[in-house]
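With one protein chain held back, the other chains of the complex are shown just where they sit.
First chain written, first letter: the chains are A and B, and each begins at residue 1.
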Amino acid sequence: MTATTAPPRRGPASHARADRDGRHRSPVTWFRGGGLSNLVFLLPLILIFGVFSWFPIVRAVIMSFQETNLVSDPTFVGLDNFRQVLNDPLLWKAVQNTLYFAFLALLFGYPIPLVAAVLMREVRRARGLYSALAYLPVVVPPVVAVLLWKFFYNGSPTGVFNTILGWVGLGPYPWLQDASTAMPSLVLAATWAGAGGTIIIYLAALTSVPPELYDASEVDGAGLWRKIWHVTLPALRGVLFITLILQVIGTAQVFLEPYLFTGGGPNNATLTVLLLIYRYAFQNSLGGDYGAATALSIMLAAVLAVFSILYFRLTRSWSTS
Amino acid sequence: MTLSPTDNPSEIGVVSQDSAATTDAVDDPDGTSRRAAAASRNRRESDRRKVSSRRRKALDGVEDRGALSEADWRRPSIRWGMATTHVLLLVILVVAGLGPMLLLAKYAVTPTQDILRTPMAIFPNGIAWDNLDKAWNDVQVSRYFLNTIWLAVGSWASQILVATTGGYALSVLRPRYGKVVQALVLSTMFVPAIVLLVPLYLTILDPPLLGRSLINSFWAVWLPAGASAFNVLLVQRFFDSLPREVFEAARMDGAGPYRLFWSVVLPMSKPIIGVVSVFAVIAAWKDFLWPLLVLKDPAIQPLSVRLPSIEASTDLGVFLAALAISTLIPVGLFLVFQRMFLQGAGLGGAVKG
Partner (left out) sequence: MKSTRQAIALTLAGALAISTLAACSSGGSGSDDESSGSDGDGKVTLKVVSLLPGSEQEAIDAFNAQVEEFEAANPDIDIVPEEYEWKATTFAPQLAGGTLPDVFEIPFTDAKTLVENGQLADLDEQFRTLPYADKFNPAIIEAGTGADGHVYAIPAKNVYGVGLHYNRALFESAGLDPDQPPTTWDEVREDAKKIADANPGVAGYMQMSQNNTGGWQLTVNTFARGGRTQEVAEDGTATSTLTNDGTKDALEWLKAMRWEDNSLGSNFLLDWGTMNQAFAAGQVAMYTSGSDVFTSLVQTNAVDQSTYGLAALPLEGDDAGVLTGGTLAAMPANVDESKKEAAIKWIDFFYLAKLVDEKRAVADAETLVANDQPVGTPVLPMFSEEQYLQNQEWIADFINVPLDQMTSYTDTMFDLPLVGEPSQKTQEIYALLDPVVQAVLTDENADVDALLEQANTEAQALLDQG
């Protein structure tokens, strides 16, 4: 999937039009020049982005320096919110857990789809069946998938997984009910739900590998492994990198799994950064600490922005090369 | 708004892939009249047909090749090795992909006590069909499913409206302040959705101008969904790649900006609208945290919010039946539109959760 975006095409006509707009404009020429219709077409965008994106972003920054709880008027407290969050022992626990989640997600979720896709590429009959089977979990609504796996993970000897593993003499495992196995269990379920999508992306990328490259390397006498190593993987380089960064950005914001599987337990073993933000803001029955919540989300955003920029750089450099 | 990892910057990966798919289709700058545009459209159609037939073959794996050559395939060691590997892979895929769903189907009609005591026994005490009946009538899965669809459709409409009109203004009309607007839109891509969680919630509580809270209203989900910088960027890039000459020709024919939009640009934008639509529906389908916060009234909750809230109060057998029904519908859709799902996933597959 070496993306090749043609640079935006600007015909001579549009330049002419831009010149015609001129420098000095009265309301009349503004109107005649299409100023009103420009505005009409931009209005939905400006309204929606203004109210639901730009304004909240600015508000988040302001709120992170305020004490707000909807009960009393907000007051500016300087860096108190940041200090409070950074001093919260739970923050480091949450950061650790989130990194652990990301690490496990890479460990499970990175090689498996790759191997599966490379193998599936060689399937000659009924490849559609393979793809469909691999993709099936992806169409299950994520909440349903989590609730289903939660039931599978029942830690008693009569739980579904424990019964199955019991046939081969393994277990019973506590799954979600133990601080050391809870996180891997979450990641396993998340991988199940997500791997199919990744496989299909890789497959699409593999389909676009020019057959001539394989032909050429065969002329050089390359065997199967060398072809995979020298042709297949380099061809996937771009898409592999993209999925890597996307996965990092995605896992840094994991919420659904810890929230529904374990509520962050046992003993905060699955408390993630996003869950902590949610707790700050919404989990106290007497009113949320919105200042701490926005302060933490802004810190998280700063970290993720680095990845986003990296990502932009990469996709751009690939799409222009 | 989609407060899930699928939102914002993570989706950008699609841009390059997709514009690759669309630009080659519209790479035809020489038309100077609408007739020329029509001709180029025809040519594009035929190109596209070729591409798509190639793709189809690629998917079925008949004529294209992977790392293994015909010669490789004739070697018994490779032949048998690969055959074994593929059978193994198929078994794994069946167990992992289909297995959980078959189990779910079984539990949907198993009495609760059997599920709890002997989950893997095959109906030791008969089949409990009434689980399904209760899930459908008492738990009212049908209603929450319709809510889910309703949410998706509204979010879709909101995204399409903002992306097409905004993209059109920024790409074709190009007002002087367009650059500023565009920069502002782009900059939101670097802000993860989580930053919006609290302030957007407060905005929904007390939206400007409206004077009433949008909590417990579909609008609380629909409107923020429209603020997707990714969509605007996608559509704008697509419009950028359309042949300017067509617009000029239309202007010559006396079409104003509205006619141009409605009769020329929109009809040419079907592919990109399709792509945006797929993303919009998938995102709405997966959304959880945001509807959880703003849709407190059970009557309008989507499945994703309702199912967890009744988990503790619903008999396990009935609950699993409800899960099964909730799964059946999208899986059914998937099986019917399989090719489109898989192509869409390959094309825009970077949208993953």
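Methods note: contacts are C-beta pairs under 8 Å (C-beta built on N, C-alpha and C of every residue); 3 or more make two chains touch, one makes a residue touch a chain.
Predicted model, so just to flag it, every value in this text is computed and none were measured.
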Point to revise | Visible contact partners (per top-of-document touch definition) of the missing chain | key: A, B
**Study point:** Hidden partner interface residues of chain B, rising order
**Key:** 21, 25, 45, 48-49, 51-52, 55-56, 112-113, 116-117, 138-139, 143, 146-147, 149-150, 152-153, 156, 201, 205, 212-213, 215-219, 270-271, 274, 277-278, 281, 293-294, 296-300, 309-316, 333, 337, 339-340, 343-344, 347
Point to revise | Residues of chain A (touch criterion as defined above) contacting the omitted chain | key: 70-72, 154-159, 172, 174, 176-179, 262-263, 265-269, 281-288
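Here is the rule we use: only the chains that are shown with their structure count from here on.
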Review point. With chain centres defined as C-alpha means, what is the inter-centre distance between chain A and chain B in Å?
Key: 15
